[in-house]
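As you look at this complex, bear in mind that one protein chain is not there, while each of the others sits in place.
Entry: chain A
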Amino acid sequence: MTAPSANQDFPPPKILTHPSTSPPTLITQGAEGRLYKTTHLLPTLPCALKYRPPKPYRHPALDARLTRARISAEAKVLERCWREGVPVPAVYAMDAARGWLAMEWIEGVPVRVGINNFLGEGEETQTKGEGELVDLMKRIGEAVGKLHRTGVVHGDLTTSNMMLRPRSGTQVNGESEATGRDDRVKVLEGEVVLIDFGLATQSMSDEDRAVDLYVLERAFASTHPRAERLFGAILDEYKTTFKKAPSVLAKLEDVRMRGRKRSMLG
């Protein structure tokens, strides 16, 4: 059986070659592995299948150990989040030894794309519609707060690992180019869903939670330098959502100071 997708340069995992499988589409080749869109059980139920192929650069023993541990940890963590009401995809099926995990398909675009569409190409710092951007930051802070409340740290919080899922009933075309002001604001709408739990761990420690926030802060500053000054809105909402936030934020101060070769002046 051949897949119709034009961007399919790699052999798909065996699970996607069964005659009963809907033709898979390769969505991305992330660092963690490949993400396919296919269906689960019913041809009408879309699903995301994450596959961690063997890494050619890694020693086979190390590779097998990491792949198995990561797939099963990811499934456990997603299951726990789902049960506790954190916005994450639901787990449908998995096979840790063969390196795959099937989960709910999340519609929409990554938050990174939403913010970049919003900020556009302009050189100037945007002030128009900044309220909507702050509102999105709050939704991010809320999602991360709920996650930490559940006893899970993500391990790789970036704006690429969050989706903007259109609220049910609204029609949003994720592919459309933002043109007018209304469209520009609209790109920020939707529910924030956390994805890619490939590096997530179960942890209740302030240290791990603070490192999680620190990774997000740094990734945010390097991906959206022009929106960096709004980052505080994420932490404010995090504090509102998660009652143990104050000690985490105090730890975050320590973690920031720990970065190497940082200037000790001022």
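Everything below uses one rule, namely that a residue touches a chain if its C-beta (ideal position, glycine included) is under 8 Å from a C-beta of that chain, and two chains touch if they have at least 3 such contacts; residues count from 1.
FYI, contacts and distances are computed from a predicted model.
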Leaving aside the chains you can see, what is the UniProt protein name of the one that's missing? Options: "tRNA (guanine(10)-N(2))-methyltransferase TRMT11", "Bud site selection protein", "Proteasome subunit beta" or "N(6)-L-threonylcarbamoyladenine synthase".
"N(6)-L-threonylcarbamoyladenine synthase"
Considering the entire assembly, which residues of chain A contact the chain that has been omitted?
9, 29-32, 55-59, 61-62, 65-66, 155-158, 160, 199, 211, 215, 218-219, 221-223, 225, 258-264
